[in-house]
Structure formats: structure tokens, C-alpha cells
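A protein chain is absent from this complex, but the other protein chains hold their places.
Entry: chain A
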Amino acid sequence: MEKYRINPNQGLEFGLYTLGDHMTDPNTNKRISAEQRLKEIIRLAQLAEQAGIDFFSVGESHQDYFATQAHSVVLGAIAQATEKIKIASSSTIISTLDPVRVYEDFATIDLISGGRAEIIAGRASRVGVFELLGYDLRDYEELYEEKLDLLLQLNENEVVNWQGEFRAPLKDARVLPRPKEGSMPIWRAVGGPPASAIKAGYAGVPMFLAMLGGPAQSFKTSIDAYREAARSGGHDPAQLPIATAGFFYAAETTQQAQREMYPYINEGMKLSNGRGFPKQHFAQGADPRDVMNIGSPQEIVEKILYQHEMFGHQRYIGQMDFGGVPFENLERNIEYIGNEILPQVRKYTAKK
């Protein structure tokens, strides 16, 4: 795990991620400016660091109601504003970017941050970005696989000779600057059915598994398939970290957490995907066996430990700012995490 800057002896890492959504607060019908949203994201990373949170990541989304299209620029600012928290993209849409340029950007962020940067490479859930950046949606799979493969090669080798279908060939190309330790952690973002998890495992790439809601048991299938594929591909699954990501929100009681968060998730889903979140599904999310970490700090701790026991993963990343949640609620959540959730999670997952 050292290659990925993870020490499992210290227990499950805890992180936060934002998709950089920029939405109207459904309770007040007000929307802060994009400028304020970006500054709050940077501030959130600072507060997360102060609370002892391990990881903070920013997503890239090219559509209405989002503000972090240039997520690497935001991460550059976070790199400068923080000192020890790990920072990453979640995710970088590698399909529609040039891997060389992405690597240059993130290696630079790694140097600015003193070796704290990581890349989580995804393939876009909303695909308007293909038209925006001049790609053909029919190449969806192939673009992702080819460009992720090139990105990984750039990470492993300072000089690269490469030829592919979607980018000009590289001949003895030196991609600079190099990250602080020569290479940096690169993850494959995985969602939905296990097919993508299997590809990640077979290639021996760490997996970042998105799981918005549903029983933990269902996601175990992807995790098992990942480890099995890694073994078949000649990799040691014990050396490959797994991160899971999903909705997070803490309040004094689970009922209060649900009451406070439901309008944001429901309205946020309407704006980003066109459909709200049915109350019935949201209510089931409070079940200890569901992956959605919305509840009292104690119930969240129990869920995280239940998931950790089932998955044996190395990092959990929560999304708590979706749908225009006001900053003061986020500050309160960070306090819950720092004071109540992190100490417990570490106590029970760290190896003595």
C-alpha cells in the first residue's frame, strides 16, 4: 500500500468529496455566487484538514449547476491553502481530456502540495462533456480505457513511447514535472455493475467505488470481483487499496439528519439527473445495512464499521455538500466528524 501512500495499520482513512455542484438552497430559494461556492470549497478543505480528516477531493462536471469544471485549478488552490490533507480529483473525466496534460497538472499539484496529490480517473456519468470537448460518444468505452492506460504509463515511466487511436503518438516523450516521489496514486473510478471493477482489478489499479445508496451487500459483489480479477491478473489484492464513496450527513439524531438532508438530495438529484430521490428509498437508507451514511454520529460510526468489516476497504469518502447545503451545516458536520466519528472509526479499525 506504500505506493499509494496508505498505511492500513492506521485504520480506515476518512475523506470528503465534493462534485462542485452549485445549486439553489431549496429551503431559502437562494443560490450563492460561483465565486463564493469555490471559496467555500477551498475553506471546506482547510476545515477538513483541521479536523484531522485524511482526504479531500473535487469532481469535474460540465453541466448546468456545477462550478468546478476546472477542478485541477481548484485543487491547486487547495494545495496552497492546506498542509497535510491528501487531495485528489473525484473524478477527472479522463475520456475527454489529454492524459499528458492531466498528468502535468496533477504532478504540479503534487509538488505544490508537498506530495499529497492523487488522481481518480472516471469516464463521466453525464455525457454532455463529449460534445462540449469535441469527442464522439460512440467511443465512450474505448476512449476511457485507452486514455486511462496512457495515464498509468505516464505515471510509471518518465520517458514514454506510445501509440493509440485517440491521441497523437508519443515518441520518447518526457512528461514533466515528475511528482514528488516520482509517481503518484492513480485510481480507477467505478460505479454500477462489477464489469468496471473487474477491469480495475485485472489491471492492478486501485478502485474508487461510488455507492450512493442500497445495501452494502450489493457492493460487496463488486469488491469481491475486483480482488478476484486482481489475483487473476497477477496482482496481490493486499497491495491494492479500495475506496468507497457516498452520501454523508450527520446531525444530532438520525431523524434530524434525514429531515435536514432530504430536501438537498431530492432537489439536487432533480437538477443534476432530472429525477428526485423517492422518500421511500431515502427512508430505507437509514437501515444499518444500507451504505448511505446519513444519521446520528453514532449510527454513522456503526455503519462505517459494518461496511469496513464487510469490504475490508482502506478509505471511505463522504459527500455531504450536495444540493446547496449551507456552509454552516457543513461546518457542523466537520465538527461531528472530528470530535465523534473519526476517533471511533480509528479506534476500531487501526491495528494496534
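Please note the rule applied: contacts are C-beta pairs under 8 Å (C-beta built on N, C-alpha and C of every residue); 3 or more make two chains touch, one makes a residue touch a chain; residues count from 1.
Please note the rule applied: contacts and distances are computed from a predicted model.
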| item | value |
| --- | --- |
| Name of the absent chain as recorded in UniProt (options "Small ribosomal subunit protein bS18", "3-phenylpropionate/trans-cinnamate dioxygenase ferredoxin subunit", "Acetolactate synthase" or "NADH-dependent FMN reductase") | "NADH-dependent FMN reductase" |
| Listed residues A:10, A:239 or A:255, member touching the removed chain | A:255 |
| From A:34, A:176, A:195 or A:283, residue that would touch the chain that is not displayed | A:283 |
| Residue in contact with the excluded chain [from A:5, A:43, A:126 or A:235] | A:126 |
| Sole residue of A:10, A:33 or A:273 that reaches the chain not shown, by the stated touch rule | A:273 |
| Missing-chain contacts mapped onto chain A | 63, 125-128, 131, 137-138, 140, 255, 258-259, 261-262, 273-275, 278-280, 282-283 |
